[in-house]
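With one protein chain held back, the other chains of the complex are shown just where they sit.
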Amino acid sequence: MAYIFQQILNALQLGSIYALIALGYTMVYGILTMINFAHGDLFMVGAFFCFLIAVYLKLSFVPTLLLSVLGVACLGVVIERLAYKPLRNAPRVSAIITALGVGLFLENFTLALSPYPKHIPALIADKTWLIGSVSISSLQIIIIALSLSLMLVLDFIVQRTKAGMAMRAISWDKTVVPLMGVPVNKIISLTFAIGTGLGGAAGMMYGLAYPVIDPYMGIMVGWKAFISAVVGGIGNIRGAMIGGFILGSVEIMVAAFLPSTYRDFVAFTLLLILLIFRPYGILGKPNPQKV
Amino acid sequence: MPKLKAVYQTLLNKWYAVIAHRFFWPFFLIAGLLFSIAASSFDLIDLYVQLILIYVGINIILTISLNLINGYMGEFSIGHAGFMAIGAYIASLLTVNIFPPSAINFLFPVAVLAGGLGAALIGLLVAVPSFKTRGDYLAIVTLAFGMIVKSGIENIEAIGGPRGFLGMEKLTTLPWVFFWTVLSVWVIRNLVYSNFGRGVLSIREDEIASDLMSVNTRQVKVIVFVVSSFFAGIAGGLFAHALQYINPRMFDILKSTDILIMVYLGGIASIAGSIIGAVIYTILLEVLRPLGIWRMVFMPLMLVLLMIYRPRGIMGLREARLFVPLRDLLAVKFWKQKKKEADDAPA
Amino acid sequence: MRGNLLLSVCNLNVTYGSINAVKGVSFDVDQGEIVTLIGANGAGKSSILRTISGIIPYQGSISYKGNDLKQIAADTIVDRGIAQVPEGRGIFGNLTVLENLKLATWQRKDKNKIARDYERVFALFPRLRERKRQLGGMLSGGEQQMLAVGRALMSDAELLLLDEPSMGLSPVLVRDIFLILVEINKAGKTILLVEQNANMSLHIASRGYVLETGKIVLTGSGKELMGNPRVKEAYLGG
Partner (left out) sequence: MPLLEIRNLTHRFEGLCAVSDFNFTLASNELVGIIGPNGAGKTTVFNLITGVYRATEGSIYFTGNELVGRTPHQITKLGIARTFQNIRLFKELTVLDNVRIARYGQAIYSPMEALLHIGRYNAEEKRITDHAMELLSIFKLDDAANERSKNLPYGLQRKLEIARALATDPQLLLLDEPAAGMNPNEIKQLMEFIGWIRKTFQVTIILIEHQMRLVMGICERLMVLDFGATIAEGLPAQIQNNVKVMEAYLGKELVK
């Protein structure tokens, strides 16, 4: 029993990281219907920023987090301006391929600068509490709490604020939005800043939880988070959270009861089956085709 | 100046006439085949260059087959390397464990073919979700499929699991690559310029309208996925016997990304584009090898720039006249001739 | 007797690729007028409105209250006092009626006046008040058109550009919308109306221009144009 609770806790930890990345995907997709395939690599850059700041500036947890998020958010905005904005009216796949290119660029550029895996120092005093025979670490609590609160903040921004209203309007029809006096480019930049900033936060969390980082770490995690976003129903913020937690739980549970090499196999097979039965994800709705 | 223009125009017209007659196709093919045989048996060219040519051929097969799904049909498949893996493992298992070593040279095409058929069978399975979902959701299905294949192979100890599989002889030679490449280009071009091919295009343009214009969209999708994965499997078999070693990581998402890049670099829905894309990408990677890791920094940058300035790729939605059947190329001309003959005929 | 010049369009050209959609069009709108541009599908009417709102590039000059609009970004043109009701209404179906109205106040800072404007819009369109918490996508075509007009009023513009407000509405609704336009005009807004429904728009317009394949071919007061045999033949059904 305790074992199961322990695994549930692990699942929550991994799931909240997936959920954070999935949120970034969903943000950008929901508003621009563009899959930002470089998102997983921005997550990786977040982990590297965290490493740089913690090692060279020797800052503590909170400033490191803020600086990493800010750094990745800026990078996200720059990428949007330089690489995606020129393609806003081009065929959708061109933007997707560009995003793939940007992702490859980030991976290999990081690799060129830092050929060996790096070790992130512990930024949080590692305390562990025992409840019954279940152990909870301070890091786990921080990761889960931070993810959940970021999701709530994001949901608030999109649903309740004026900027969020503009984002939703852009997602519906971005050609009409300027007629309302809304500066579309600024709102899109803001969307990218928030989306990629969340990815940066996730990168740092991941780096603290699994301290060895390398330039290719974003690929697999990124694709998995993308799949979570789709499973939840892409474009849907709550769906991304649900999808992230589902994927995290499935992976941890498979690893707990089967040989760990089966993890990806079972996880992806389950997701595939789910998608075949619910093609638009758990909270997603099919776009009714108008004839 | 005008004189030069006139000369240019006559030359262009001559060239079109040559293309229209197409008498040189067989010569070209025979010459290519002879050259590839000679090159590989008498070591006319450097072994390293031969290997690159082999990769060029394999990449053309991969690109053209993925272009069928992503370019002609307008779907977005990101799991092409998965089909390649299936072909590679089936063909390797056959040549290493099943076929008698003495007859291996003769049975090699059978092994490659079996790899292709195996991949085609799986392609049939992937076609089924495409009946219901489109766009991003179908992309995820193919992505998940690619990952399942990779992690599936990693968990089968009998074929080496994550360590990979070796023991293949170097059976992939230049002539074989030439043969399979020409075959795949020819077959896919044939498919595109047929009733079914037009069905594929109409699905890209507007699936509902296509169904309402009597196109059996399910049938078309099945054909596309089967043919595309068949050739990916063929490419896998050739790849395994060129490298003589395979492991599951070779067929991961990065490999699929490579193929995607070649498709969109060359341009969607174009045979010529696929060939150009595969050739440029493969050769550029080799030429830039001295740059080391920075090569992989510059390549994506170039891709991004290309997409910004030419969002549809080099040959996007255009075709070299060479690959267009005469009937389609000259349909209007033929029609006018016929009409004129009918008018001229005595009543 | 003409009033103050508000909007002046001079030698406007718009091209899409190789197609020349608007060819050297010039016209002007005075303060307090209702001016209509009529013409068939593809005559270039919508393109003209889009250039005024700054969302498509053009050659030629457009000036508003004597200021050239060429270098001004689309989202600040609204602030200058020009609001557009786009073709097909452009309602955000995923926002509520209230949010749709609120979005149009993006550039405005005058809180008190905004509150008064909500009341004015709801007084003009009581249906919108009833449905203010509903999603824009759930409204009927007529309600959406009301919302689109209401939204343009919320941006507190002096000049309203309307792109085919009658499109896809039944005759009774078209009549309602046009009556409201007259009312809005009387309350001080200047209106530039683009329409295929020449009958209705010439009826309420003080002046009209007839566009054919990107050129202005006729101009005159609403009454004059209605009596013109060429207009009768082509747009009023003989």
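To keep things simple, chains are lettered A, B and C as they appear, and every chain counts its residues starting from 1.
The definition used in the following text is that a residue touches a chain if its C-beta (ideal position, glycine included) is under 8 Å from a C-beta of that chain, and two chains touch if they have at least 3 such contacts.
Nothing here was measured: the structure is a model prediction, and the numbers come from that model.
Of the listed residues B:10, B:105 or B:190, the one in contact with the hidden chain in the full complex is B:190. Within the full complex, the residue among B:53, B:143, B:168 or B:227 touching the omitted chain is B:227. Within the entire complex, the positions of chain C that touch the omitted partner chain are 40-42, 140-141, 168-173, 196, 233-238. Listed by residue number, the positions of chain B touching the unshown chain are 187, 190-191, 194-199, 201-202, 204-206, 208-217, 223, 227, 317, 325, 327-328, 331-332, 335, 338-339.
The rule is simple: only the chains that are shown with their structure count from here on.
Taken as a graph of touching chains, this assembly is arranged as a line, each chain contacting the next along an open chain of partners.
The greatest centre-to-centre distance from chain C, using averaged C-alpha positions, is reached by B.
Central chain (C-alpha centroid nearest the global protein C-alpha centroid): A. Averaged C-alpha coordinates give centres for chain A and chain C that are 43 Å from one another.
Averaging C-alpha coordinates per chain places the centre of chain B 52 Å away from that of chain C. Across the interface of their complex, chain C is touched by residues 162, 165-166, 168-169, 171-173, 175-176, 178-184 of chain A. In the complex of the two chains, the chain A residues touching chain B come out as 29, 35, 83, 86-87, 90-91, 93-98, 100-105, 108-109, 111-112, 115, 219-220, 223, 226-227, 230, 234, 259, 261-265, 268-269, 271-272, 275-276, 279-281, 289, 291. Here chain B touches chain A in the complex through residues 70, 76, 129, 132-133, 136-137, 139-141, 143-145, 147-148, 150-152, 154-155, 161-162, 208, 253-254, 257, 260-261, 264, 268, 293-294, 296-297, 299-301, 303-304, 307-308, 311-312, going by the rule given at the top.
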